[in-house]
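Of the protein chains in this complex, one is absent; all others appear in place.
Order of writing sets the chain letters: A, B, C, D and E. Residues in each chain are counted from 1.
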Amino acid sequence: MTIDLASAQTIARVLTEALPYIRRFAGKTMVIKYGGNAMKDDDMIASFARDIVLMKLVGINPVVVHGGGPQIGSHLERLGKKSEFIEGMRVTDEETMDVVEMMLGGLVNKAVVSALNQQGGRAVGLTGKDGGLIRARKLLIKGQDIGQVGEIQSIDPRVVNHLEAGGFIPVIAPVGVGEHGEAFNINADVAAGKLAAVLQAEKLMLLTNTQGVLDKQGKVLTGLSVQQVESLIDDGTIHGGMLPKIRCALDAVNSGVKSAHIIDGRITHSVLLELFTDEGIGTLIRG
Amino acid sequence: MTIDLASAQTIARVLTEALPYIRRFAGKTMVIKYGGNAMKDDDMIASFARDIVLMKLVGINPVVVHGGGPQIGSHLERLGKKSEFIEGMRVTDEETMDVVEMMLGGLVNKAVVSALNQQGGRAVGLTGKDGGLIRARKLLIKGQDIGQVGEIQSIDPRVVNHLEAGGFIPVIAPVGVGEHGEAFNINADVAAGKLAAVLQAEKLMLLTNTQGVLDKQGKVLTGLSVQQVESLIDDGTIHGGMLPKIRCALDAVNSGVKSAHIIDGRITHSVLLELFTDEGIGTLIRG
Amino acid sequence: MTIDLASAQTIARVLTEALPYIRRFAGKTMVIKYGGNAMKDDDMIASFARDIVLMKLVGINPVVVHGGGPQIGSHLERLGKKSEFIEGMRVTDEETMDVVEMMLGGLVNKAVVSALNQQGGRAVGLTGKDGGLIRARKLLIKGQDIGQVGEIQSIDPRVVNHLEAGGFIPVIAPVGVGEHGEAFNINADVAAGKLAAVLQAEKLMLLTNTQGVLDKQGKVLTGLSVQQVESLIDDGTIHGGMLPKIRCALDAVNSGVKSAHIIDGRITHSVLLELFTDEGIGTLIRG
Amino acid sequence: MTIDLASAQTIARVLTEALPYIRRFAGKTMVIKYGGNAMKDDDMIASFARDIVLMKLVGINPVVVHGGGPQIGSHLERLGKKSEFIEGMRVTDEETMDVVEMMLGGLVNKAVVSALNQQGGRAVGLTGKDGGLIRARKLLIKGQDIGQVGEIQSIDPRVVNHLEAGGFIPVIAPVGVGEHGEAFNINADVAAGKLAAVLQAEKLMLLTNTQGVLDKQGKVLTGLSVQQVESLIDDGTIHGGMLPKIRCALDAVNSGVKSAHIIDGRITHSVLLELFTDEGIGTLIRG
Amino acid sequence: MTIDLASAQTIARVLTEALPYIRRFAGKTMVIKYGGNAMKDDDMIASFARDIVLMKLVGINPVVVHGGGPQIGSHLERLGKKSEFIEGMRVTDEETMDVVEMMLGGLVNKAVVSALNQQGGRAVGLTGKDGGLIRARKLLIKGQDIGQVGEIQSIDPRVVNHLEAGGFIPVIAPVGVGEHGEAFNINADVAAGKLAAVLQAEKLMLLTNTQGVLDKQGKVLTGLSVQQVESLIDDGTIHGGMLPKIRCALDAVNSGVKSAHIIDGRITHSVLLELFTDEGIGTLIRG
Partner (left out) sequence: MTIDLASAQTIARVLTEALPYIRRFAGKTMVIKYGGNAMKDDDMIASFARDIVLMKLVGINPVVVHGGGPQIGSHLERLGKKSEFIEGMRVTDEETMDVVEMMLGGLVNKAVVSALNQQGGRAVGLTGKDGGLIRARKLLIKGQDIGQVGEIQSIDPRVVNHLEAGGFIPVIAPVGVGEHGEAFNINADVAAGKLAAVLQAEKLMLLTNTQGVLDKQGKVLTGLSVQQVESLIDDGTIHGGMLPKIRCALDAVNSGVKSAHIIDGRITHSVLLELFTDEGIGTLIRG
């Protein structure tokens, strides 16, 4: 690969202009939820990976939590298993849990790890079982047992901290471990939010396939305080699929994370754009 | 759980008798290849896990490399895919490679990790992609391309060393990563042997489902020198499936590993028995 | 030394059964008062040493405080000096103090150190003079000066902490140092108790030649709370020679030591038995 | 300061394109000679400072050596002192040496330090006296004593290494110290070259006010080997003021510095352009 | 240099007599304001330097803050510029500020550094610009702008702490840096006092050319409490040029510095005499 002089001049000019923006987050931890929809093709993954490796290079400590719903669904289909959902949660019998764990921990996780390493990072993949990272227990939906769906009981961040200290980028699949060593399917937004809280992260970024929180006119709302978010929930502006995401964001901010962001992961460089603009992109919730 | 006085006395007596055996390996690294046949039921895995956690507790640094052939085979069958083998190597098209990676990295790896953690260890699972651990390239079998079957090009042990230094037990699935980030199916014995060499391990233990190397009368041979092993290969005593295992052992010993052991993994506590008897169990090859 | 397969199997089975018991004290400090009566022959000392080295090997930090009354007495006799006791305290003129210091610091201390090293430990002997460990002043018995008998003024644990951090086992002779550098004869139980308090030890174990605290029917009392101990003192159940030992134990527990134990040092492996049974052996006082 | 979305997108795109170029020098030391002509106005200094701070931020260790000839000249003039040069060297009597030291160490050095800190760096200024960095002795020009002009005897890099390790950017004024503590005026190119050698730097960059080494047709020569440079000296292509600079570059490269660069310091971002283009700008001499 | 036996005996005797005095300040930080009057000739500077290097050698951490008024004045005169003072403060236009910075940071600072290094120390010179050490803003005198005279806003002691940890002696010229990177002329006593407070120094020593604080009879007052000093200010005993020095001393003591000392810098070894006599020399103010 070569760069001509004109391009190099642009790079140099742009880099030095961005300097104050890069500098202000050096040494900070950022937890990024990277959704299954934003990893649909190799180019999208490569672009995301470049952003994350760049963050690491300029001294930020990114921690990636990924989902993988679409990939799980299509493998279950391949096996001839029907997916069933209750309140948006996948009913997870034992065979389904095996597929979840295989797909998240074995395939999706390593695809993200490998993409980061291809860009020069040193990523290490983890599930909640590794180092006892995410301890979970069965989550009942309105008292109903829907199998190995779990809620987080506690997080032991030592393995994440140790990898960060060694210059590695932790990439986490949202699988929890029960008291008998059994696996639990955990919501990736929830896992990212709790992790951000335990790590006292500077930012929680939830990459979605929406533009952010919209007002009743369809305009993106940004710079919301905790109180404003609560009003928007009360008056029904925030509803549906956005509601649980917003709850994760609020919980994180209420637990000491400086700010939470709902960002459109379909936009190229969305993670960096968030860092390099003052109000950011998408919806920001301030602590 | 409670222990009565008589049992406690036995424990105390046995422990102190074993003291010189425990002590002599403190601070040493041991690479253990844990085969798919030795993880057939939960009790076998739990027993193996207790042995490994105990090793860690008394100051030994165990590194586990596991296989998973049987588990891969049965999942492929479940998907209606036929397994094909050439020279004992599984022909590995892309879909098969996905299953290999999912099963080894997502299910088998985490089952071992979780079993170790249930016994009080702090295990972290890795594939060759994590931290760029195992770099591989396509392995041609007599010039024939059989898909994503790989040979090891190089090993970057930093992630293993860093985890060891933090008190974690590394558990490694033998998946390699190619120069474009693609996955390769690696023989687990080979991976264990190379890793032992790079880590300058004290011992390489290959857990198998045989008693060790047998002489022509079917008696286990033990305490072999490199020269003796080579004669036994030449005169055909060592042949068939044992041959590649022995090659891994020889390579390791020739690269500075103190000794390599072919052990019957079906025996309870085989790993500890190896440590606590002078000649060990199974076949030992000295460097 | 060799171990046959059957023994090795027992060792392996026993070790793994004991694993949860070994694990729970890893990283904790335990102060053990090792009395002169429990070091009567070389086998007893060797057995005690094996127990302590094993504790160190599995990650516990033992600190040994030893006595030496019988040895002092017989050397004084050898010199033709009569021993005199007031309220159970040896009247300690200057020549006697020299013998105490020689015997405790020079002979008994080094015998314990050497026994530990013979079992593969790395022990270092100290008296209260080394590193200014135990600062003492004259103890008057009912206003009477009985020579160089001292009470502890303060403990400077830096030398103990530094040796522990280097992997050494500290072995301490209960000699204190006065403000002019002079030696004081200190009660070993008291020294062990204070040291346990300053080190914020997990356990204080006082090895005695009784079974523990007995109730009026001669049955060993165990699992006592501080309040219960005080009642037993008040109603005279605890009296005589047991009284000062119990006071040391109470003081330690009241200063933050998790539990104190009065154990029969004549029983083989008494120290390990204490760790490997739930209620322990002898009398336990909980904090 | 704010950045709009379009600019942020450019920044993000450019940054990620530059990633492989940024990454390859992480952890490397670069010594940059920053000449008096390139610091003529505050904007030039600020631009240079941004480049250096950016280098530090992405993990490169820049070490700046500055000149200050013009500033010295004008202050001497202000004092009514005539400057005299022999073989291009300033005749340096004691009063002149005071002015050199005041100007370089007190004004120019701190201007560079302050400019770096304004851009978010943590720079620390040094002269060769600080930490005994540059030991020098009188340099005779054809046997003639021209005052306090010095040649470097030895370099003690400890203060530079210590500051680097603490995250500081060392900024060095080329004043040497003699055996009686007296100051010597040192050529800045020479100081930069020797420092690069002692620090085993990746690159030595000499910022000049020429385009680089020109061939007889006035075209910039780049990618020269040591042998090629020597031929160009022999045939007179390299001559005049370029000759001593080239000698510094050659000495550095012959002492283990990977490459030396003669760069036009008048070009904005010249330092970064050097990093972000494959052949670099100006003249490169390879080791 | 050689020492005869008789001298060596004196040295040995004196050293060991001084031992308790040397010992009691080991590991403590002392901030010494070294005035321009006490550096009038090379012998005085060399003597001061020996005292400071000796302090460092015996484990004390000296931090030197120097002035340079006389040197600045004479250079301004040399340039034909008239010095003007308002309320004892030098009116500092831009050209004057340049001279202040050149003289303090370039000449005086390096003379002190060099003198310390000649005695075997490893000194590093700093101004308030280096490492962002002293942040300052314009000081108005009764609402009047007298140019670049500054008051301290904040001190970032990291560069001082880092140099101390590396075994270097920090030597500080009292130049502050404003928010735009501009230089400010800071009173050296004030800088020393604030630095002592931020570093939580054991002692602040202000070297002056008086004997200390005198009572109305002209006798040196020593061992003053904060309250006594305030009475002496109220009744006019302390007045004139001593007043601002005393204010620095009081501020330091009120901010946690253990004691402040007004010492006659003209006396040889005044700094050591302060350490080696119980009441010290000059005036001591206790915290």
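Details
In the analysis below, contacts are C-beta pairs under 8 Å (C-beta built on N, C-alpha and C of every residue); 3 or more make two chains touch, one makes a residue touch a chain.
Computed from a predicted model, the values in this text were never measured in an experiment.
Although it is not drawn here, the omitted chain touches the following shown chains in the complete assembly: C, E. Only one residue in the set C:K110, C:K138 or C:K258 touches the chain that does not appear here, and it is C:K110. Contact with the omitted chain, checked across C:A26, C:I86, C:M102 or C:I141, is made by C:M102. Of the candidate positions E:Q71, E:T92 or E:Q119, contact with the unshown chain belongs to E:Q119. Mapped onto subunit E, the footprint of the missing chain covers residues 1-5, 7-23, 26, 47, 50-51, 53-54, 57-59, 119-120, 268-269, 272-273, 276-278, 281.
For subunit C, the residues touching the chain absent from view are 78-79, 98, 101-107, 109-110, 113-115, 117-118, 122-127, 129-132, 158-159, 162-163, 166, 168, 175, 177, 180-183.
Definition applied: only the chains that are shown with their structure count from here on.
Counted as hops between touching chains, the shortest connection from subunit C to subunit E is 4. In terms of their C-alpha centroids, the spacing between subunit A and subunit D amounts to 45 Å. Taking the mean of the C-alpha atoms as each chain's centre, subunit A and subunit E sit 55 Å apart.
Within subunit C, contacts with two or more other chains are made by no residue at all.
Chain-to-chain contact here is organised linearly: an open path runs through the chains from one end to the other.
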